[in-house]
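One chain of protein is taken out of this complex; the other chains stay put.
Here is chain A:
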Amino acid sequence: MKNLLRYHIKVYFKSNKLLLPFLIYLIYLCTAYSIMPYSIVSSFSESAWVLFFVMTYVGFSYTEMENPVTEQLVLLKVNNDNLYYMSRITVLLIVGVIMSVMGMLYPVIFNVINHSQLFTRSLMLSDIIFGLFLHCTMGFLGIMTGSLFHPRIIKNRKIAILMVFLVAVLAVAKGSLIKELPLVRLVSWVFPPVYDILVTFTNRDFFGLQMMVMPILGGIIYGTVLMLAQIHFLKKNKF
C-alpha cells in the first residue's frame, strides 16, 4: 500500500492537476476572510461547503486524469482490486485533509495577525476541532461525489460533467428547493447531505458535540456508501 500511495501521489503531483483547485480555495479564503468581524460558525460552515465543491472537482478531475493503460498494469502488479481502488481513494482523502487543514489554518493565522479581531467572538480550541471535523466531512463527501462519476462508470463525459455539477449544486441547494417544491423531499436524500449538515449550524454561535454528531455521522455514512458503490461499479465495469 505504501508504494502504491507513493506512486499515485507522484503521478498526481507531476500532473499539476491539483494546482487549480488549491488556488481557487486559497483565493476564496483570502476573499472571504477579508471582511471582519465574521461569525465563527457561519464562516466555517461557508468555507466547508466551498471545500465540498472544490473537492468534488478534485475527485472528478482525478478520475479523468487516470490513464486506463497504466491502471491495468498497476492492477495486475497489485493483484488486489480492492487495495488498488482504496489506494486511489486514500490519495484523495489525504488531499482532502490537507485542504481542510488549510481551510482552518488560514483563519486561525489571520486571526492571530489581526489581534483576535477576525471573528465576532474569541476563537476557542473547540471551534478549531469542530471546524476541522466539518471541513474533513465535507471534503470526504466532495471526493466521493466527484470520483463516483468515473469514466468507466459514466462513459459519456459530457453527461458526467453535467451530472456531477447538478449533484453538487443540489447537495447544497436542496433545502431551498424543498421549500419551493415540498415533493422534492422524496428524492432529495439521494443527493449528498451537504445542506442537511449545514442547516444544523444556522443561527448558532457555537459548535456543539451533540448537535454535530448525527449530521456528521450521516455525512460519513453517505460518503462510505458512495465509496463502496464506486468500488463495486469499477470492479463490474472493467476495461
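Quick note on the criterion: a contact is a pair of C-beta atoms (placed from the backbone, for glycine too) under 8 Å apart; a residue touches a chain by one contact, two chains touch by 3 or more; residues count from 1.
Basically, contacts and distances are computed from a predicted model.
> What name does the UniProt record list for the absent chain among "Multicomponent Na+:H+ antiporter subunit C", "Glycine--tRNA ligase beta subunit", "Cytochrome b561" or "ATP-binding cassette domain-containing protein"?
Its UniProt record gives the name "ATP-binding cassette domain-containing protein".
> Which residue from A:S15, A:N82, A:N156 or A:S176 sits in contact with the chain not drawn here?
A:S15
> In the full complex, which of A:R6, A:R121, A:R157 or A:R185 touches the chain missing from this view?
Residue touching the absent chain, from the options given: A:R6.
> For the chain that got dropped from the picture, name the residues of chain A it touches.
3-4, 6-7, 10-11, 14-15, 67, 69-70, 72-79, 236, 238-239
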